[in-house]
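Missing here is one protein chain; the remaining ones are kept as they sit in the complex.
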Amino acid sequence: MDLEFTETERAFRAECRAWLGAHVPKTPLPSGDTREGFARHLEWEHELFDAGWAVVSWPRKYGGREATLFEWLIFEEEYYRAQAPNRVTQNGIFLLAPVLFEYGNDEQRDRILEPMARGDHTWAQAWSEPNAGSDLAGLRSEAIRVEGGWRLRGQKTWCTRGAFCDSVYGLFRTNPKVPRHRGLTYFMVRLDAEGVRVRGVERLDGDEGFAEVFFDDVFVPDTDVIGKVDKGWDIAMATTNSERGLTLRSPGRFMATATRLIELWRSRRHAADPALRDAVVEAWIDAEAYRWYTYGTVTRMVEGHAMGADSSLNKIFWSEMDVRMHETALALLGPTRELEAGGLDAEGAWLKGFQFALAGPIYAGTNEIQRNVVAERLLKLPKG
Amino acid sequence: MDLEFTETERAFRAECRAWLGAHVPKTPLPSGDTREGFARHLEWEHELFDAGWAVVSWPRKYGGREATLFEWLIFEEEYYRAQAPNRVTQNGIFLLAPVLFEYGNDEQRDRILEPMARGDHTWAQAWSEPNAGSDLAGLRSEAIRVEGGWRLRGQKTWCTRGAFCDSVYGLFRTNPKVPRHRGLTYFMVRLDAEGVRVRGVERLDGDEGFAEVFFDDVFVPDTDVIGKVDKGWDIAMATTNSERGLTLRSPGRFMATATRLIELWRSRRHAADPALRDAVVEAWIDAEAYRWYTYGTVTRMVEGHAMGADSSLNKIFWSEMDVRMHETALALLGPTRELEAGGLDAEGAWLKGFQFALAGPIYAGTNEIQRNVVAERLLKLPKG
Amino acid sequence: MRFAFTDDQLGFRDSLRDMLANECPPGALRACWTNDTGRVPGLWRKLGDLGLLGISASEEQGGLGLAEVDMVLPLEEAGRAALPEPLVEHAAVAIPIVEAFAPAVLRERWVPRAVTGEVTLTIALDDAPFVLGADSADLVLVWSGGALRAVERSELTLARCRSVDGARRLFSIVSGMGGGESICDGERAIEAARDALDRGALAAAAQLLGLGAAVLDLTVGYVKVREQFGKPIGSFQAIKHHLANALTALEMARPLVYRAAASMAARDASRSIHVSIAKARASTAAQQVARIALQCHGAIGYSTEYDLHLWMKRIWALAAAWGDPARHRARIAAAVLEGEGQVYP
Partner (left out) sequence: MRFAFTDDQLGFRDSLRDMLANECPPGALRACWTNDTGRVPGLWRKLGDLGLLGISASEEQGGLGLAEVDMVLPLEEAGRAALPEPLVEHAAVAIPIVEAFAPAVLRERWVPRAVTGEVTLTIALDDAPFVLGADSADLVLVWSGGALRAVERSELTLARCRSVDGARRLFSIVSGMGGGESICDGERAIEAARDALDRGALAAAAQLLGLGAAVLDLTVGYVKVREQFGKPIGSFQAIKHHLANALTALEMARPLVYRAAASMAARDASRSIHVSIAKARASTAAQQVARIALQCHGAIGYSTEYDLHLWMKRIWALAAAWGDPARHRARIAAAVLEGEGQVYP
């Protein structure tokens, strides 16, 4: 056991910190989940890419710097520490890209990855359908085989930033004759294709962060199928492990939140409910727990082990920790907690962050589903 | 709405308080869930009966004073306030007697109730079986029709104070041909009858508070059947409502616990974790909530309404409140919390009380079952 | 002891519930997020006609002369409808404060018109620093220089504070709070401020009960029809237990609010403690219900196109307004824990 970062890792951290310190916008950008903010965020993504920070762990040929997993964690810690803008490219970079690396082909990787990393081509996940949420295998949107490709019909919903993105990816039913989890295929679809209709949907915090996407005989060429036809479910499970687990929620995010919470407590401690001191301590312990849990996971991954159902346990923890941290912050704010504070200053950010945190126990598989997974796969309890 | 007690009720309270103040033993009795303590408690029960306090709400002819429901609540408040001994007769008085009042016949009432109230004849509940706990309808002990009565075979378990009592009551399967909830009959069985074997079982806190009872062709006369043959389930449901709801856990118990908790906090506040102040406040709010909830329930009962599935909601609340209160007290005790303190002084009492409280969410139907009942009966959610 | 409402009280509640279901449906509430005043056009006068605005005003001023215990169920209904009007401020706080503490001339100038809904009153206090409906109010009670003052809206400079609940139009007072006329000062003003906090907190607690019940109803309805894995999600034990917890929290908060109302009506010496108990618990219970409701809905609850958020955000706001749980726990601790006295008489 060696808890020190190597000299190389420390140098990497110093380089991140220096660059971010010099380049992170001094005033926060407008929310990336609004049309205006999305555009502003893409400018930032360009800047990040040009300096080689957009996708640190990727191969150099796609714009990365081939950083190790630990370096990636360090980058994330520094990124959140610097309060740098949220990544509006994340559903491409963190969720689709791993699928392309593992299941895509060279043509797809060469065509898609660099524009994705640069923010020139943006991606949304088209996962849920109106009748397939927790029961993802119940999805009904279908793809009909035609010459040179497929015609897609159906509807996807809750596509994050779908109203602003260029393309989506998701599962469609290519074989209705086999049981639910089979006969699904993983597609990428351009939103400017004929027959696509996108409708923005407002989220809890007032941003147009969701979209519904309607597919009316939309042609998708074979080159935009990922992996084998009818094998989309297996690929999707790999993606949801990413979404639940390590990639979407790196410890840096919560270390930064805990730090801000402690600063808030310091500024309010004299007037605060005495119980909040303990709540803040517990929040910090949570952040530490998640950080070291992740270091352990990454050590195992570096040594060649897979994540598996641990990602469900992981997701339960970070999503509920995030809610608790924001609840504690709002309690510290007292009566001002209901105010949006007219923008993105620190106090309004807690309210917005709280609303965002409430989505955590829902998306990427509700925590009820995750608890089933933990019980059945990790504890081997019998199916219900 | 009138939140004042009447002059009669206030006089009743004063009379209770005066008598209890003069008669409650100055040093606590040994636990009533030990053989020695049980005997000592019965002496107290005799004293209580002789002064007319054993069964205040019962008819005079069985030893009661025909108190109203509100007077009964007042008696309970005063009883716990005075830290009077736990009632070792309670499984007779509070659980069997209501069944006899509603479903028994005059011969049974005349024969059974007064000796029960006097503590001359003691009763334990023989409810669960090794394979029928939460799934009470799955019980298997059977009763075979014979001349003048029945022969009982089988096993009951977790009979509270069963090792010290004279008789038990419980359900036995009289008709194996009908579905689970039907074909059960409500019996009373003398533990000195031929074929009965009782084995004491030690409880978490070290007291021999449980018993297993084995029935090997035990004869029970028809006169010891309550209500109609094969209709025991309906009668039992009435009993479990009593056990879950009002009768077993009157607010006075928790008002007294909250009072002791506040006193403990006062004595420890300077050294206490600051969060515990809020925990103590919440405990007191809980006690107040339960008290006023109960006053509302009693008002409805006085006006002729039944309790129904509310008793499940009620049971979830008091049982979990009781655990929280004791957890808070143990936290206030700091490192001494693990000590039994050699007896029943105030601090050891918290540890013993904690262990007792842990049984609350389990007995009388686990809280998991109660939550199902609340969801299905009160919220009308579909069965699973 | 009779801890239940009268048939009259229940009848008034039912008629108000019907009226609000018609006059303030979700669509009307939703419109308040974007209209000028955050209020439902024409509704204020109808509430006056029903007697609700003057429910606690004296009969000589045109009110119904009723007590807090008569008001708690109507306020609960206002919560159930998420009524976007300054009902708490106007009817539950300002009118009784003016009647109890103001000189006759002020009382007679304002109360009769407040009762009908011709004018709107609101209030600013340390415990209610963001003034609801100040822009559409006619008179604002403000705490200034150790006195409680009645200042006409036109004399005040206001600054909008955006609430998470778009139907709550909140303002801070930038200047002018020293104007208008004095209601009372010194010890009387301190007493008035305490009374105002008690009244506002009780009224907010009552609304929180109604809001929580509405959110629970909405969720129960949803989980009965939403199917996943081939059956209603309401048949899954996890959902059942979430909702059983929500109901338990709400039903156990309810009697505390009703007790506080009766205690206020009786001017019980411990009424402030009873109000604090009620507000602290109603706030945490309603927030717990909201959290469970959102979780049981899943993504649809997270969309503003669905109605849940209209109620949920009101819950968040009212849980923090008129003293958040920490504020009320502190009042309880100071009175009950810090002393040496008997906890129960």
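As written, the chains take the letters A, B and C, and residue 1 is the first residue of each chain.
Just so it is clear, contacts are C-beta pairs under 8 Å (C-beta built on N, C-alpha and C of every residue); 3 or more make two chains touch, one makes a residue touch a chain.
Since this is a predicted model, take the numbers as computed values, not measurements.
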item: Which displayed chains the hidden chain touches across the whole complex; value: A, B, C
item: Per the touch definition above, residue among A:Gln108, A:Thr259 or A:Thr336 touching the missing chain; value: A:Thr259
item: Candidate in contact with the missing chain, chosen from B:Ala39, B:Ala238, B:Met301 or B:Ala331; value: B:Ala331
item: Of B:Pro59, B:Gly138 or B:Pro221, the one touching the omitted chain in the full complex; value: B:Gly138
item: In chain B, positions touching the absent partner; value: 128, 131-135, 138, 157-158, 201-204, 206, 210, 272-273, 275-276, 330-331, 334-342, 351, 355, 358-359, 361-363, 366-368, 371
item: Where the unshown chain meets chain C, residue by residue; value: 236-238, 241
item: For chain A, the residues touching the chain missing from this view; value: 1-6, 9, 70, 77, 81, 255, 258-259, 262-263, 265-266, 269, 277-278, 280-282, 284-285, 288-290, 292-293, 295-296, 298-300, 303, 313, 316-317, 368, 370-372, 374-376, 378-384
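One rule holds in what follows: only the chains that are shown with their structure count from here on.
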item: Distance-maximising chain from chain A - centres being C-alpha averages; value: B
item: Inter-chain centre distance, chain A versus chain B - centres from mean C-alpha coordinates, in Å; value: 52
item: CA centroid of chain B to CA centroid of chain C, Å; value: 40
item: Chain C: positions in contact with at least two other chains; value: 236, 239, 326, 329
item: Chain A, residues touching no fewer than two other chains; value: 273, 275
